[in-house]
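We show some of the complex, not the whole, and keep each chain where it was.
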Amino acid sequence: MNNSVNIQQLALNLGLSILEYNLIVDKLGREPNEFETYLFSAQWSEHCGYKHSKYYLKKLNSSFESENAGYVEIGDNAIVFKVESHNHPSAVEPYQGAATGIGGIVRDILAMGARPVALLNSLKFGDLKESKVKKIFNGVVSGISGYGNTIGIPTVAGEISFHETYNNNPLANVMCIGVSKKDELMSSHADGPDRLMAYVGSKTGPDGVHGASFASKEFGKEESPERPSVQVGDPFAEKNLIEASLEIMKIKGVEACQDMGAAGILSSTSEMAYKGKLGCELYLDKVPIRQNDIKPWEIMLSESQERMLFLIEKGCEEQIKKICDKYMLEFAIIGKTIQTSLYRVFEKEQGKILAELDIDVLVNAPEFYKNNVVPTSFYINRGRKIPSIEESADSILKRILAHPTFGSKRWVYEQFDYQVGTNTLIIPGYADSSAIWLKGTQNAIALTIDSNEIYTYLDPYEGTKNVVYEAARNLISIGAKPLAITDNLNFGNPEENEISWQFEQTIEGLISASRELNTPVVSGNVSFYNSYKDKSIYPTPIIGMVGEIEDITKIINKKFKETNDEIYLIGK
Amino acid sequence: MKIIKTAVLVFPGTSGERDAHFALQRNNFSVDYLWHDFDQSLEYDLIFLPGGSSFGDYLRPGAFAKYSNVIKSIEKYVLQNRGLVVGIGNGFQILTEVGLLPGGLALNESNTFICKDVLVEAINLETPFSNSINPDNNTFRFSIASRYGRYVVNNNEIDENQIIFKFLHNPNGSSENIAGIVNKDMNVFGTMLHIERSCHPFLGYDEFNPIFESIRRYLTRE
Amino acid sequence: MKKDTPNKEFVFEIKIKLRDGILDPQGNVTYKILKKLNYPIEQVNFDKSIRLTIQESDFQKANTIAEEIASNILVNPVLEYYQISQIQEE
């Protein structure tokens, strides 16, 4: 198997391009072995590598790629927040897709050392008349309910719209907000050699090992082509992981933390070491596994849920193990940091070496940039005349009101526990934003999540600015001061010219609006390839915004108060 | 004022413990958290089993909590009538699973989780948990948040005077609109109503919480 | 059963199991608890079992419908597989 033709073929089957493959060989000065090829295929995937978005995102967010989530300060508190998508999994298995989406974003916030205190979501579905769409809608809502409620984090606000552009590509974006004392935030950077890498959480199984079945069709004789790639969420383990992690982070000698998300062990260990300008060694026999026939590369790439990586000094293992036992979680030391910037994976300590790579080659996926040109569709859209309206206002109004996008969302949000934590000052349906009380103070965090796929389709630049403005208005409407933005950019295939242009325009719009409002973009996420049979969704940037309420007694909601009160319209 | 000592139990998966803590403190109870493997005798005036879930509720809500050490201590505590026990949500489910309260909690009629405010009426005001309620002002708004909130009980397992609260509009299909019950000795109270969420006007509820008020009155009178 | 129709009732059990390699959180936790209670348990699996009562003129037709419902509606093949069997009314 270890001859060049096969390795190259494997690389291609795993989704690397020939260009990327050659780049790897070039940078390594040799051909990667089979195991290493798997590592590259995951670490250089769009999902981990941000190949098609890095160039733009750097313009947007100065701290891009440095920590798990961004934050703002309110009083002594750091408010940590981020939004994440789980669009593709939700299309395939709506319940588990949405559930594991929540799990992932919650661990991102947790990894910063913050206790997650609220969830929001933005959901996009196709035409509800289609039975397939209905099934996805039901599944996503009950997945959020099942997972979010069980881990005891309130889902306090959100938005849902229905449009045929999402018929085959639903969007499930979830935003999580956490609170930490400013000086207790956790780093995700390794800060010295010979620190131990501690694995905490559920066991590793073959969940979400992408490309596995695909690759094995070509290569595998013994591999089962039936390997599942759908992850199942275990909210009980997540709840335990939240409590355990917060306890572990209090231990002196615990230096860094990183959740195991996409490409689990591989990306968490390599990025943690790389950010600390170090290398690391891993011993795969130490990883707690769920089934014996799992392969080394599967262990590395597995996206089994509810796992965390901690970097610790020698000597605090026992304390951590005790906490893990208390919370019924696995604990193992799976490796350590080393001074040389190499990424080494061993079958076992002093055993066979499976990979030895320059860590910055592994971690730094190539960056693609296109010279975008304005697509003709934009001019066509811009040239559209306002259609003459024949229908009566009465019947148009009825049609609008009957559209599920404008209907009451009560059926949805009543399935979410929006009150647990008893910090929810504004519950769903009462105002355009929610507010979470920082108990012990007069302050609250104001929260909203917004998008408008029609605007952003017609003009991604202006549309995106509009969404940012809307988010800010929603915060202002309850008396909050907008502070910062997180975003999730849901797009089609970035290799297409039109999509690439849409993406660039969206970023420009975001930069412009966030400067105008003085609300920096502190975190975010990109979801590409939301397309089906070559048809991409409307560009859908989703904006989460966080604001500050200085005095919770001054919060206002949108209910009319008294008869004969006068109504004013402000603006034009 | 006599200090009322309360233990809030925490099982793996519990999420309502801090809510209970906040509410109890606002009502001037002193509060300790107790992890579920606690097996000493319980030197408290009130034992509070909060909401959330326990062990993921993966078999049935509350089913596995039964095997925690603390349960044996609670059984003794109840038998010897050493104080009061309150179970909210998952706490209620645990108390029925253990057998300290009759009946059981089944999947809501709607097959979905339900989080909303409901109106209930207090119909027995002669219990340690309801003695402060004014008969002319006995309707309250409380929050529910559960998927397994449908209370099921056979008529012959429960006496009329064990029912403290009834729903005005049944949200989940519970037998006889029952929203909160006590055991025969009237020292254990269970409900799916999140009474601990009704503790602060900022959170949309009255300051006055009839249940905490009644408990205080009962325990300080003795 | 309606008296005025020639149709018969057939009851099928659709047993739905998780595919190999798919996490079974319910089974896992139940296993851990039983282990802790010192039962000589090796494994616990949670399956679903759904009974469908179908009205049709003959078994073949009813069976086809049950298969269709199972595979199109009740089961997600990326996670699960199913077994179908006729059961006699108790």
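Per-chain numbering from 1; labels A, B and C assigned in written order.
Going forward, a contact is a pair of C-beta atoms (placed from the backbone, for glycine too) under 8 Å apart; a residue touches a chain by one contact, two chains touch by 3 or more.
Note that the coordinates shown come from a computational prediction; the quantities given were computed from them, not determined experimentally.
Chemist: For validation, list the number of copies of each labeled chain in the whole complex.
Modeler: Composition of the full complex, by label: A x1, B x1, C x2.
Following the convention adopted for this analysis, only the chains that are shown with their structure count from here on.
Chemist: Would you say B-C or A-C is joined by more C-beta pairs in contact?
Modeler: A-C
Chemist: What is the distance, in whole Å, between the centres of chain B and chain C, each centre taken as the mean of its C-alpha atoms?
Modeler: About 36 Å, centre to centre.
Chemist: Among the residues of chain C, pick out those that touch two or more other chains and give their numbers.
Modeler: Within chain C, residues 25, 29 contact more than one other chain.
Chemist: By residue number and range, which residues of chain A touch two or more other chains?
Modeler: Within chain A, the residues that touch at least two other chains are 234-237, 328.
Chemist: Which residues of chain A touch chain C in the complex?
Modeler: 92-93, 96, 202, 205-207, 224, 226-237, 290-291, 304-305, 328
Chemist: Show which residues of chain B lie in contact with chain A when the two form their complex.
Modeler: Listed in rising order, the residues are 12-16, 18-19, 22-23, 35, 51-53, 55-58, 112-116, 143, 145, 147, 194, 196-197, 199-200, 202-204.
Chemist: Which residues of chain B touch chain C once you look at their complex with the stated criterion?
Modeler: 55-56, 58-59, 64, 67
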